[in-house]
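Take a look at the structure set out below.
One chain of protein is taken out of this complex; the other chains stay put.
A, B, C and D are the chain letters, set down in written order, and residue numbers restart from 1 in every chain.
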Amino acid sequence: MSRTLPASAAARWLPWALLGLLALLPVVGAEIGLDYYVGFVRRMLIVMIAATGLNFILGYGGMAALGHAGFIGVGAYTVVALVDAGASSAWSAWGAAVLVSGAFAALIGAVTLRTRGVYFLMITLAFAQMLYYLAVSLSAYGGDDGYGLYSPLELGFGRTTGDAAVFFWVVLALAALVFAFASRAAVSRFGHALMGIRDNETRMEAMGFPVYRLKLVAFTGAGALAGLAGALLASHNNFVSPATMHWTESATLLVMVVLGGLGRRWGAVLGVAVWLALSEVLKLYTEYWHWPLGLMLIAVVFVAPRGLAGLFERRKA
Amino acid sequence: MSRDVLLSCLGLEAGYGASQVLFGLNFDIRAGEVVTLLGRNGMGKSTTIRAVIGGLRARRGEIRFDGRAIQGLSADAIARLGVAIVPEGRQCFPNLSVREHLVAFADNRSGVREPWTLERLYALFPRLKERAGHLGNQLSGGEQQMLAIARALSTNPRLLILDEATEGLAPVIREEIWRCLDRLKAEGQTTLVVDKYVERLVRLADRHIILERGRVAWTGTSAELDADRGVWHRYLGV
Amino acid sequence: MDPIFIFEQLLNGVGYGLMLFLLAAGLTLVFGIMDTMNLAHGSLYMAGAYIAARVHEAGGSFVGAVLVAVAATVLVAFLLELLIVRKLYARDHLAQVIATFGVILIADDAVKAVWGPSPLMATTPAALAGPVQLLPELPYPAYRLVLLAVGLLVAVGLYVLVNHTRVGMLVRAGASNRRMAEFMGVRVGRVFSFVFALGAALAALAGALMGPISAVQIGMGEAILIPALVVIVIGGIGSVRGAFVAALLVGLVDTAGRAFLPPLLRSVLPPALAADLGPAFAGIAMYVLMAAVLILKPAGLFPARA
Amino acid sequence: MTLFVAQDLVKRFGGLLATDHVSFAVEHGEVHALIGPNGAGKSTLVNLVSGLLPADGGRIVLDGIDLTAMSAHERVRHGLSRCFQITSVFRGDSVLDNLLLAAQAHAGSSFRCFGRRSGEAALGERALELAHKVGLEGMLDREAGTLPHGVQRKLDVALALAARPKLLLLDEPMAGMGPEDSQQMVELIARLRSDAAILLIEHDMDAVFQLADRISVLDYGKVLASGDTTYIREHPEVQAVYLGTEEAR
Partner (left out) sequence: EPVKVGVALDISGPFATIGAETRDGLNLAVERLGSKLGGQAAEFIQQDFAGNPEQATQLVNRFLQRDKIDFFTGPVASNSALAVGPALFAAKVPFLSSNPGPSLFAGKQCSPYFFGVSYQNDTYDEAAGKVANEKGFKNMVLIAPNYPAGKDHIGGFKRLYKGTVKEEIYTKVGQIDYAAEIAQIRAAKPDAVFVFLPAAMGINFLKQYVGSGLKDIPLISPGFTADQDVIDAVGEPTLGMLNTAHWAHDLKVPANVEFVEAFRKKYNGRYPTVYAAQAYDVVMAMDAAVREVGGKVDNREAVVAALKKANFKSVRGEFKYGANNFPVQNYYLRVVDKDASGKLTNKLVGTVMEKHQDAYVGDCRQ
């Protein structure tokens, strides 16, 4: 995969400026009757967090994981388990979700990272499916019926996740933090090492890089981010069900990342935004809302092989 | 000489993207001749070959094979006219066994009287027979090189093109291949060779074409080349 | 446990395995051998099932329906190849996955527009509708015997085609290094089109034959795609023999998990726990098998390309 | 003291014994050439030594440290670095990025994930130093994949040098080079021998005879002969299986 020129200053700051503007949404939205979109954008931001992690391991690290929804589910069910046991603090529940899903990712990564390519794709799917079936038959947390989280979690200062605007800002802040971290990580030593592994793993090993450990750390990090997204999603929906971990959710996440542009700084974010917004809009107008999405995917593969974000890049001479 | 021209290039220009590599190349190869393409690294030898076998579109000029313009044809069509290549970097198929490499493309379109058969190829490279069941990517570098040559011969081509076919081969095997080319020549096989062992090529080939920055800088017979060490020094760096 | 019962369950395992192989066969060809990940294989399978069901109902002849389904699906596949898949051969797996996922989305909507959202009726031909007595104590569905036979036939045919015919060699050559295959005179484009059509024919055959024993409905292709991929991956991508062995293995493990695990657990665990765990394990048996195989052999049981 | 010792190395590929109890040693400052017919097991041996292939038996010791149980990247850290028979560089990256990556591998942890790497001056200096060593200063901004073959091989060597190896394994460094480039590579290797001992695999006998202090000949996975240039050149068996009549002239 070829590298691209550094983006122009405007292109560098525009996404951040947009994120900043989003902070106004809860205030402005309420004024002009757009409260619904506060929730909609909040969900988008949460999915973007998970997608950013996937983009990091797939786009920069070349690890095509088809089990990412599994980690989202682990995060969500961690929150369920804690709430079921009586916990009420959002931060500790989310923190625990990050740790638990990170631990799951580390364990699963440790055994799956020996495989490559499609084998890796399928073995990550296998583990996600195991988690899925586990959740389906886990009657303590509602199994297939899911588990309702009826009281909001406490955010401190007397605020809860039930406060739509505050929760929105919390999610926005977390997402911005994740984006910032991911974009710094991409140009750090770690990011460069990961890209090296993507391009030529054997050479990296022979140059003295601890390839396996580097991949494992990246995979664990991405798993933890997915767990964070899962935890936030649980609070966002006030409900968790195994459907969150269905393999089609993993596939959709993968599709969104590729759509946006693999290994592009804002690729995952753009992919999620476009995909979710389009499905939302299309569903409004027709029951046949799948095929335009399908058409778009085919078009992107042929017209914009570097994803939507690639369209905004200056080409290398 | 009265033999027919088998391959001719007329004003051939070609390149990659923005960079032009060949600037109006002219040369002929007559049937039964062994001709070499010589020159330093990066002078356009492989590029010329690529243009001839349809792997790279000529931008201008004409390539004729057996009297027919082929510069517009697809690579496979050109191959089926009887052009076989031993490419730079061997390019063995990782998922075909040695034996399969030698039977999958086997053919005798030009109706050679004593065609290359599996047995003859194994006799030429006994090592390949030992490795008959191995996949292409389980061979050592040199074994792959032998396989690439044998694979090209299996099509019984009218024009055989070897691009650095002795690269990475042990001296004995290299010698083996030279002897094989000698024999092919005796049988009338038209051959275009690119290789760095000029001294040996002088003994093998009839004529030589030396490229310098995408142009023909010198052509002549082996005797002429042998005589003019200045040419060696100027164009070949030896 | 009664030996006949055990034998019957083994037979069921083999039968399910061969069924999976039938589904996976076309995918093995296109994905395993041609190295093109075509998720729309499931859509072609669905097309085969729908067309066969419709033609069977209208025309009465089951064999005729299967043939029409195969022919019509090949036609669809021809268009698909011409418009989309042809341009994907040279791309990486991810691009192939994305584009053919797009095809699935379109195909599902198209089928719904044409045939409606409800499942179609697909009946077993009357002559095969009942069981045959394999042993005095053991009736076995006649139709499944046909599936078994076709599955075996396809396995053998595919193995011979891929490993012992020139076309097979040319396909593999073209898949691993298209340029070089062309330099050797192979019309790679044409060979690929042929193989893709053959894969589609196998998908349609599987769909048409599975119709009478499963729900013919939208999304049926996606549901089978995963088990089919599991089979190919366990076997080792590119190996017909691997896919065959893996299909039987998955069939046996899955069936054994469903038939023997719950009673076994009940005899060692408290009933409530056993009731929870038994089916849960049975549900993931296939995935546990795949994970175990890949952990031990990261490139499947019969790695074709080392 | 002997720098490097390989003892009784064994490698099987299914039924094929590719490395058959091979033992050899490399002294400090020595260029030790490994020659042998195609398929004799030279590359396999390098893979065993560098750790890219797991050995089925045997032991390797570098500078008194037993490396046998170490993974490939740990061996590099202990001073065992290699190049590949097929040029292996990061083709989509610039030469500078290639060198920075190599430098990064040996200057602190690669797990640092927050600071920009471009801000680390020490890495840049090390990269330039490497470029200077192999003569790539003029092409730092070129994309590696578009460079002429000979230059790519130099880059490959530079990537291996970043580790400041005690022993450098070179698998056919002259492959695919014309006489001029070959000569340049010979000169480069000659210069490197002051930094590291070198295990050289090469079919270009001119280069081998110019450079090698000692030559071991491998055949069917076994060491057939080992000795200085003249000894090997005259060895009848070596002539028969490898050199032929021409090179032995």
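Miscellaneous remarks
Following the convention adopted for this analysis, a contact is a pair of C-beta atoms (placed from the backbone, for glycine too) under 8 Å apart; a residue touches a chain by one contact, two chains touch by 3 or more.
Please read all numbers here as calculations on a predicted model, not as lab measurements.
Across the whole complex, the hidden chain's contacts among the shown chains comprise A, C. Residue C:A223 is the one among C:L67, C:A110 or C:A223 that touches the chain not shown.
Only one of A:F181, A:Y212, A:F239 or A:F302 touches the chain withheld from this view, namely A:F239. Counting over the whole complex, chain A has residues 33-37, 39-40, 43, 133, 136-137, 139, 142-146, 148, 150, 233, 237-239, 241, 243-244, 246, 283-284, 287, 289-290 touching the chain that is not drawn. Not every partner is drawn; the one left out touches chain C at residues 2, 5, 8-9, 12-13, 15-16, 19, 108, 112, 116-121, 123-124, 129-131, 139-144, 212-220, 223-224, 227, 254-255, 258-259, 262, 275, 278-280, 282-283.
We adopt the following convention: only the chains that are shown with their structure count from here on.
A centroid comparison over C-alpha atoms places B as the chain most distant from chain A. C-beta contact counts were set side by side for B-D and A-C; A-C has more. Note on chain placement: the centre of chain C and the centre of chain D lie 47 Å apart, centres being C-alpha means.
Put simply, the C-alpha centre of chain A and that of chain C have 32 angstrom between them. With centres defined as mean CA coordinates, chain C is found 45 Å away from chain B. Not a single residue in chain A touches at least two other chains.
Among the residues of chain D, none is in touch with two or more other chains. With chains as nodes and touching pairs as edges, the resulting graph is a single ring in which every chain has exactly two contacts. Across the complex, chain B is touched by residues 166, 169-170, 172-173, 175-177, 179-188, 238, 304-306 of chain C.
Interface residues of chain A facing chain C in the complex, by the touch rule stated above, are 64, 111-112, 114-119, 121-123, 125-127, 129-130, 133-134, 136-137, 139, 247-248, 251, 254-255, 258-259, 262, 288, 290-291, 293-298, 300-302, 305.
Across the complex, chain A is touched by residues 50, 52, 71-74, 76-77, 81-82, 84, 88-94, 97, 100-102, 104-106, 108-118, 120, 143, 159-160, 162-163 of chain D.
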